[in-house]
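Read the structure below first, then the notes.
Left out: one protein chain. Kept in place: all the others.
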Amino acid sequence: MFIKRTLLSTAVSFGLVAGMTSAAMAEEITIATVNNADMIVMQELAPQWEQATGNTINWVVLEENVLRQRTTQDIATNGGSFDIMFIGAYEAPIWGANGWLTPLDDFADDPDYDLEDIFQLVRNGLSADGKLYAVPLYSETSFTFYRTDLFEAAGIEAPTGQPTYTEFAEMAAKLHDPDNSVYGTCQRGKAGWGENMAFVGTLANAFGARWFDMEWNPQLDSPEWNAAITYYVDLMTNYGPPGASGNGHNENRALFKDGKCATWVDATSAANDVRNPETSSVADVTDFFQAPKQETDKGTGWFWSWALAIPASSQKADTAKDFLKWATSKEYFEMVGETKGWVAVPSGTRASVHEDPRLLKAAPFAETIKNAIFSVDPADPTRDPVPYTGVQFVAIPEFQGIGNYVGQQVAAALAGQQSVEQALANSQQFAVREMTKAGYIK
Amino acid sequence: MSTKASRSAARMMISPAVLLLLGWMLIPLCMTVYFSFLRYNLLQPGTTPFAGWENYYWFVTDPSFKAAITNTLAMVGGILCVTTIGGIGFALLLDKPMFATGLIRIMVIAPFFVMPTVSALVWKNMFMNPVNGIFGNLATSLGFQPIDFFGQYPLASIIFIVSWMWLPFATLILLTALQSLDQEQLEAAEMDGAGWGSRFWFIMLPHLARAITVVILIQTIFLLSIFAEILVTTNGGPGTATTNLTYLIYVSSLLQFDVGMGSAGGVIAIILANIVAIFLMRMIGKNLDA
Partner (left out) sequence: MARAISTKAKVTNTAIAGTLGFLMFIPILWILILAFKTEEDAIRAPLEILFGSGWTTDSFGTVQARSDYFKHFSNSVIISVGSTFLGLLIAIPAAWSMAFVPSKHTKNVLMWMLSTKMLPPVGVLVPIYLVFRDFNLLDTRLGLTIVLMLINLPIIIWMLYTYFKEIPGEILEAARMDGASLRDEVIYVLTPMAIPGMASTVLLNIILAWNEAFWTINLTAANAAPLTAFIASYSSPEGLFYAKLSAASIMAIAPILIMGWFSLKQLVRGLTFGAVK
């Protein structure tokens, strides 16, 4: 890029280039991370790696949206501010294909690391063109959290199989008790493709909707989307907590742990936190069933993974790889189990961890989580055929923008600022614009 | 006193500042203008072909564009109203003799020292959250439905939060101006039988005119680019209810990483800001050098 070269030479001539840090034995690496519970645990345990290797870590802890913006900006401009980034199942294949990430295939050569032990499904989700670009700390699908005590008090039998959303709404109606600050259901309402659209995406799948047809024409004005969003707005308006349009995953998790929600369809990865008596007031009275279906059971649970990756711009890839191995090793999960309790062990990545009797004893629901994750198929997410992969997202770069916009429109409908029809009409118009701009629609 | 020598010296002394600001303005401006004519998306590496006016077309026809313009004006206007009127009130009040003047002034001024991020977080969580916030708690204990501020009154909530921070600033400046008012003039007017209303209208307000202009000018500069408060509380929503121009540019250039379109938006924002600047210059020019 010519601008870069000119500026660089100018910089040199002005003598402004700060001395590059010489590669010494002990290195300092910078990790961009998100403020989720499991990452905070990693931060607490990391000094052990630092002591063992003599390296030091700078943690940059950011909120999810800010993290995504900062890391994308840095990696796309080749900024080199970070040596390790936490990225998701959406970014890994796209960034990997762009050549922005360091391939991690050599992890397979390390018998101690045992790459094969990590679920194939998860590894596939973090690969592009057959190359692995990130290693998972945890992966998740969605299922329903429910309060056994409240179900009992209301005389409802918890479903054993997969209920329909119609049945789910009936349960929420019986459980809703706002006078005692217990709400029938809490669902994500905060706008964002990774926030409300994660739940709404699976809900839409259940109602038989899809983002695009086989010619990449947006389908947001279809009757299926209308049915799904109408259901969502009705459900949340009647049986949800006040201010639902501002609640994301973390807000709902806090509400649920505080005993304010009777049901909650969200990430399996929150289960260990909600069932942990040290962090939750409803640990003993929470159980799980599958996320509901409606017209179809395809794509009713999402697939997501938080994983560690090394930007191609990092100067310290070897040290970074060493940390990645440590932070996703069998020993790491064992360490979390021993220091934080086995219930707190991140789930959904390693077969050996999921078979560990200590985990199964402390977290009997781990098996449910594993089965739920195995039932997801990002390659076949909808009732009608689609040209994309991804359950709650569409694995193309344009999706972020479209997903955020639709998320905003849905949130506005939820807040009562506009009708469902209006929200979907706006969304469709926007999606058509974006897809035209990007050249999918000629 | 301006001799030829001092003129050239003056030019030399002002030049570092002018050059720096020119650079600060021109380098990013030129790059922004350049980018705005490219099809340049950070998420799609590779070539960045010339795109003509395409980016401008897409930005202006963005369904959120109109809302962004109205929201920007509504925010700036709303906050200016609240802070100027409130500031005059506070300044008049604080100018009166009272006990514990220092303590009271400190309490009034303190919000100005608070980081925008912190103030947005605190208002959002501890006060306006309908379940755990103080306002929600008060409403529930009085038997009312708690209000979902950011869902029902998003724009007003943002105006409220930002005003809380800028009201002290307006108060500070207006109070300083009020203190320089000639007390004897006021007393003379009172002796002549002028009521409080007419003293305020004919003596105090004209005296404050310049200070009010200054408050409006400085605040407009800062308020045109309100960002942190929106990012932390509503993310521009629900819908586009709190999307201002700055936030819309943020969405296109840093959430969709469409640098081309974001740059086009930046150029449009700069043009609009300059229109406002010219408008302000006229206004302030009349008032400042009178």
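Letters are used for the chains, namely A and B, taken in the order the chains are written, and counting of residues starts over at 1 for each.
What we mean here is this: contacts are C-beta pairs under 8 Å (C-beta built on N, C-alpha and C of every residue); 3 or more make two chains touch, one makes a residue touch a chain.
The structure displayed is predicted, hence computed values, not measured ones.
Undergrad: Touching the hidden chain in the complete assembly: which of B:Ile173, B:Met204 or B:Ala241 does that?
TA: Hidden-chain contact among the options goes to B:Ile173.
Undergrad: Take the complete complex as the reference. Which residues in chain A touch the chain that isn't displayed?
TA: 3-4, 7-8, 11, 16-18, 30, 32, 35-37, 40, 43-44, 58-64, 66, 70, 73-74, 77-82, 248, 250-251, 253-254, 257-258, 273, 279-280
Undergrad: Of the residues in chain B, which ones touch the absent chain?
TA: Contact residues on chain B toward the absent chain are 1-2, 6-7, 9-14, 16-18, 20-21, 24-25, 27-29, 31-32, 35, 42, 90, 93-94, 96-100, 102-119, 121-123, 125-127, 132, 134, 137-138, 141, 164, 167-168, 172-173, 175-177, 180, 183-184, 187, 210-211, 213-214, 217-218, 221-222, 224-225, 227-228, 232, 245-247, 249-250, 253-254, 259, 262-263, 265-267, 269-270, 273-274, 276-277, 280-281, 284-285, 288-289.
Simple rule for what comes next: only the chains that are shown with their structure count from here on.
Undergrad: What residues on chain B touch chain A, complex-wise?
TA: 31, 41-45, 58, 61-63, 129-131, 136, 145-146, 148-152, 154, 231, 234-241, 251-252, 254-258
Undergrad: Can you name the residues of chain A that touch chain B in the complex?
TA: 3, 65-66, 69, 72-73, 76-77, 94, 98-100, 181, 190-192, 241-246, 255, 260, 397-398, 400-401, 404, 408-409, 411-412, 414-418, 423, 426, 429-430, 433, 437
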